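Excluded from the complex is one protein chain; the other protein chains are retained at their positions.
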Amino acid sequence: MILSVVEQFPVLVIVVSLLSAFTILIAGWLNKKSCWVISFATILVQLVMAVFILHHVLTVGTIHYWLGGWSPPWGIEYVVDALNAYILVIVLSLALICVTYSKRSIAHELPQKIVSFYTLYQLLVTGLCGVTVTGDIFNMYVFIEIFSLSAYALIASRGKIALKASFTYLVLGSIGACFFLLGIGFLYSVTGSLNMHDLSLILPPLYENKVVQAAFVFFVVGLSIKMALFPLHTWLPDAHSFAPSEISAMLSGIIIEVSTYALIRVSFSVYTVAFIKLLPIFDFLCWVAAFGIIIGSVLAIAQYNLKRMLAYSSVSQMGYIMLAVGLSTSTHSALWGGLTPALMHILNHALMKGCLFLVAGAFIYKAELWNITDFQGLGRKMPYTCAAFMLAAISMIGVPPSVGFVSKVYIILACLESGKFIFVAVMLLSSLLNLVYFWRVIETMYMKRGEGEERSHSHSSSSKIDEIPLSMLIPVLTLAGLCIIMGVVWLTEIPLPILDQVNALFGLGRYAIP
Amino acid sequence: MEQLIPIPYRPLLAILCPAIGSIFIVLFGKRPNIRESWTMLASIAQFLIVFSMVPIVIGGNGEPIKYTLFTAFPSVDFGFSVDAFGLIFAITSSFLWILVSSYSIGYMRSLHEHAQTRYYFCFCWAIFGAVGVALSGNLFTMFVFYEILTVSTYPLVAHDQTPEALFAGRKYLAYLLTAGGFFLAAVVITYYFTGTTDFVTGGIPNLASEASRTALMALFALFLLGFMKAAWMPFHSWLPTAMVAPTPVSALLHAVAVVKAGVFGIVRVVCYIYGVDLMHGLGLGLVLACLATFTIIVANLFALAQDNLKRRLAYSTINQLSLIIFGVALLSPEGIEGAMMHIPFHGFMKITLFMCAGAIIVVSGKKNISEMAGIGKEMPVTMIAFTIGALGMCALPPTAGYITHHFFVHGCEEAGGTMSFFPYVLLIAAILDVMYFFPIIYTAFFAKSEGSSGSKINEAPLFMLVPIAITATVSIIFFFYPDLFHISELVETAVSSLGGVHP
Amino acid sequence: MILIDEPLMYAFVAFWIIWVAVRRKEPGRWLIKFCEGPLMTFARFIDFYVMRMAGFFVWVSKNPMVALRIKEKEVRLKVEKPVITPKKAEEYERGLEEVRIRYTKELPRLSLGASILLILLFFLVYLAMYLLTVH
Partner (left out) sequence: MNGKKGKIWEENVIIETITRLMVPFIQIYALYVMVGTEGAGGGFQGGVVFAASIVLFTVTFGISKGRKRLPESWNAALNSLGLYLYAGVGLLCIVLSLGAAQYLNYAALPLSQIMSPAHTRALMISDVVEVGIGLTVMSIFASIFFDLAWKGEGKKNKDKNKGDKEVQE
């Protein structure tokens, strides 16, 4: 079979990243500054490839890549359809933004560990890309372990209490991975295949089989831990708050989302809609997600530490995504049916939370400010950073025309269509709770005066502006701007055809067989 | 003008004026004169553009000017549709913005307020939201602007940054964003039922057939909750609390832009989503009228008890807003006409009152009515303007308030049935109005001040005085010539197509 | 209608003005007194309780576990106070104080073991659902 260049990209995305990770290790011995350059360049190249992949998938069709030329189900197959391509672009975009941001912030926070940081970071990206592109379930497990291990190490990199957080994550993450592996084992014992597509062909007659059903339970539980679905989120707050900020942003914006992607992939590519409709599992997930939304928000209100607060907010936001996933089988609209709201919110959450965590990092970078109560007068001192925070926070609350608003509307429409009015109320309540905890921060930043800062009667005596360096500011502002711009773009329905293709793949939304 | 800007782009441009203005305001934040001239420029430009649409809409026989930016959901556009009713609100807010801009310059400089750039910036966005609400062509677009309006006014309410102001800001947001949640739910449910959220003259046709009676009732309740900006009781308490804001903010936002956006929304829903006939069929008119009546009476009673002038005006605002709701609730052409007309009329009169209150604060620092003995001799122009506004509130000639009161009474008569009992409510309301406005005038002009501060004339700066004089004059002109700014023509155009007299 | 409405209004205005001119006092003092007194007190009462309720929710959400325990102890103290000895009541109060101190200090945080237990429980629920729902 003759491959076009773009069809080589799925594997190149991973190989280039892997090679670069080890190149950084060597280059770091020669010159520490080169680490960032290499990492940045690699991720940029990867992103370009991802965009090409997305374009190819949309125009030509799904890419099947047989590693080593071995045909599936014997060889490992990389399959990139609309879903992966979309997720891949998100992953790499945020990775690029975070790596840009990390240049100064890591030099400031972890000057001793620059080399290992970038090596691990690149491995993390490798793992995330791997999970995204692979079409082989065991290969997926391997990549999940790769990114998890890098994440453990990255979280621990700040030492001290971060070690404990990392350890908790390590234990729980490993349990999650074990569940996932057990699920794979169960399926393999029944079908003798590890290729997702192959499995989806073999499985249907076996849906009544208890082992197959148990395997699904294992997958769901394992991935629920990985994606911090309430009540299995207990590792998340510590891990998010003690990791370096760009890693927090990646954790919250990408890593848990990629785990969600894995769940979606397993649910709809390995198993099918027919199987899911057999059991009330998705209804159950909806309820769990609804509780997660409320309780995550309530716990976020309780926090004084900004990063912890954002972490709990992530728990709540994962609830949004899972609620949308849970509703996906019962909605049939062309617009908000199927996975559209879930996938939409994956991108939106990445933008919003990425921005918020990077801003939190900026406060720490500038003045070691961790607690919300210390933010007095920051609005004047760091106007751009605070403006970015404000935009992202407004998105989280769901003020139009931000991304959060669009997600909210789509999810509410999905709730309405599936007749679950109670979740509409949950969504509205949660946006109010979001308001409570985000507005507290905004109020402190803008409306409360810092110590010794006199009420300046004229504009001339406004206190000095003390902004973060440009290489950190640009990522923050980019994300904040995207929070609004993407909101409008979503509303114009430009990117929706991609999501529509996903629904077509899985037979969801308007492609569902009634 | 015709050649300058193609007609369909005018709504967009009108909206963009304050947005662009806000950017320049920030850019010139360090140079007050240039910054403030941008505010003036933007406001004048916006008014001119809005006003230029009037002849087109009147000439077009109720045909709205449509401009669609993009389609958000099937048959839900993000776009504008300028009809006569929307124009009334747009004209009111954009014209008053010019005056309040000038007034703000005087007020903020006299009091040496801090963070003036933020103030002007947020003001622009508030107007952006308000005019957006006025010109939006469907519920969805309206919601977007409605929320922008809420958020952008928060910094204005909490401007003082004192604990009290912060509390007020929090309360403001808590009420209005909660309301936003309800509004969103209502919009989505409407869309779910009918597949559209466009404002249709006479109501969305398939709304009645798609939803059950109970569902329609519940939906209307959601809408009402969503329009908490109209400050109907018992969800009014954010408005008096928000009076800690600087007076120009209270004046424009809490007499015109924000609260009127709420009332405007209710009128829109009643006339253009439900439609008069459906409202009548569901018996919602009476419910709404009772709610409004309750608010009118109780707000007046509360107003009687206030000593702080701005708070008293705030309760008076609550009362007058419900008067507008009441007018719509009558579901008769004259009632609706009165309601629509009362939006600009009340705007002009109430803004006069607020601006006078602000002028008193600037000159003498007095906030309470009991301290104002003899102030009429010190500030004759201000207090005469205040008297005109107060007369308007009491619906006495020769002010604009008389005209609308007339309409409301006629509306009641026209509606007939139970409604014919309601003029007595209006009477009681007017009497109560007299009871709390006349003492102020009496104290100001006739009571003797304790300290013999003399009767030296000590007026506010011209920047403030001129707008006060203009609004007071306009309030009187409306009495003799209601067609100023083509208001009555627009109202007639709007009402003529609504139809529906229900004896 | 207008015939009744408007003359009545003008009559009242005239009455008001004459009253003031003659008596040098505003008419309807009793109404104003009523509004300033009972009505405002009532309004403030409602407002106070609404705000207190909102405040209570915020307070509970800040540390739900401990907050509930404090409430529980408070109620218990109130109920049992008449029947128990003063000494014991004192003990109760001390206990309450201790919990109150913990309220500000201790934030809810689950240990590793508890998390794992949760996972297992979660898993069991899922599994139970399967085994019960299928056939």
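Letters A, B and C mark the chains in the order given here, with residues in each chain numbered from 1 onward.
Convention: a contact is a pair of C-beta atoms (placed from the backbone, for glycine too) under 8 Å apart; a residue touches a chain by one contact, two chains touch by 3 or more.
Everything numeric in this text was worked out from a predicted model, so none of it was measured.
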Full-assembly contacts of the left-out chain, visible side only, are chains A
Given A:32, A:113 or A:197, the correct residue touching the omitted chain is A:113
Of A:62, A:174, A:200 or A:305, the residue touching the omitted chain is A:305
Full-complex touch with the removed chain, picking from A:15, A:48 or A:178, is A:15
Residue positions on subunit A contacting the omitted chain are 2-5, 8, 11-12, 15, 18-19, 22-23, 25-26, 28-29, 65-69, 112-113, 158-162, 241-242, 305, 308, 364, 368, 370-371
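Methods note: only the chains that are shown with their structure count from here on.
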Rounded to the nearest Å, the gap between Cα centres of subunit A and subunit B is 44
Between subunit B and subunit C, the Cα-mean centres are separated in Å by 32
Contacts with two or more other chains occur in subunit B at residues 174
Subunit B partner, complex, touching residues on subunit A are 334-335, 394, 397, 399-401, 405, 408-409, 412-413, 416-417, 424, 428, 431-432, 435, 439, 443, 446-449, 455-460, 488, 491-493
Subunit C contacts subunit B in the complex at 1-2, 4-6, 8-9, 12-13, 16-17, 20, 26-28, 31-32, 35-36, 39-40, 43, 46-47, 54
Counting only contacts in the complex, subunit B reaches subunit C at residues 174, 234, 237, 301-302, 304-305, 394-396, 406, 409-410, 412-413, 420, 423-424, 426-427, 430-431, 434-435, 438-439, 442
